[in-house]
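Apart from one protein chain that is not included, each protein chain of the complex appears where it belongs.
Right, chain A next:
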Amino acid sequence: MRIRPIARGDLDGLQALAQQTGVGFTSLPDNRDFLAGKIESAARAFEERTPLDDRLYFFVLEDEENGELAGCCAIVGQVGRDVPFYNYRLGTLAHSSVQLDLHRTIDTLFLSSDHTGNAEVCSLYLRPEYRKSRNGALLSKARWLFMAQFRDRFPDKVLAEMRGVFDENGVSPFWECLGSHFFPMDFNEADRLTGLGQKSFIGELMPKFPIYTTFLTEEARACIGQVHEQTRPALEMLKKEGLRWEGYVDIFDGGPTVEAYIDDVRAVRNSRLCKVEVTTGAEQAERPSWLVATTDMLGFRAIWLGRGPDENDVITLTEEEARRLEVAAGDSLRILET
């Protein structure tokens, strides 16, 4: 299994993925034209033809045995530059009066575009049959190596929007209580439009004044900052890298936005460069604990490796591994023990 940038020939594979993702996965709608556009803009991003601010770095996880796409993930260089990026900031207002012997705090949701200009890690999806052998971690973490390697292409901060809570019928209690009053459409339609990048309706239809959460139903309040059951492992992984929930939530489903300064992300901080040496055979541990990635943008590849570098920071690859990474002896690799 290896990570590589998406290529123009991946449209069928990507659409197959999109058909599997389901509700709440905004950024990968099952729409062939849209996906083709996405691939084109991603391909151009890696080819350095697009301005820094609207680059979408889209990666796929490739099953090298049959050439199928097992999953995908992406990095948006800067959110909110061409279309607005909205979320809610969960704030607190004190309502107090000494004379009334009253002190209460009321939670509020303020519409915000505070994250404009931040990078975003997103679109992580792994087909169920591949949810093993650390494939999920490979998808999630390869992005940090990419950002560490091409650090000057990214801003100070990075965020990730996590899928919010839906009930067994696929209904978001947060949406039902709040969004449905302001958007004359159901959640899926709103979600679909957002996924297609047609986000201007959000700003036009959203309530502009803060929402006192005390007016929301209990079920809706319980969704604020909570993730979908299936999203929990992904959230845990990001938290381990140092991303934190700072009180921002998705305007549709109330799911948390987690964030960090890129330089503080554990994987970015701890990754380092090594030299490649190639031999015919090398031993490796059963559980791979080294994430290795190439240092070329267009030729970016990342795989798990069951062996680390020696004391001189030289990493030994088998010929097969070197072929998978498309590197030769003497090249550099960025590695992370994890």
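Note that a residue touches a chain if its C-beta (ideal position, glycine included) is under 8 Å from a C-beta of that chain, and two chains touch if they have at least 3 such contacts; residues count from 1.
Following the convention adopted for this analysis, contacts and distances are computed from a predicted model.
According to its UniProt record, the chain left out of view corresponds to "Arginine N-succinyltransferase subunit alpha" among "Protocatechuate 3,4-dioxygenase subunit beta", "RNA-binding protein KhpA", "Arginine N-succinyltransferase subunit alpha" or "Imidazole glycerol phosphate synthase subunit HisF". Considering the full assembly, A:I211 is the residue among A:I211, A:M237, A:L273 or A:M297 that touches the omitted chain. Across the entire complex, the residue among A:Q99, A:N169 or A:T280 in touch with the chain not shown is A:Q99. The omitted chain makes contact with chain A at the following residues, 93, 95-97, 99-100, 102, 104, 106, 108, 177-178, 181-182, 184-185, 193, 198, 200-201, 204-212, 214-216.
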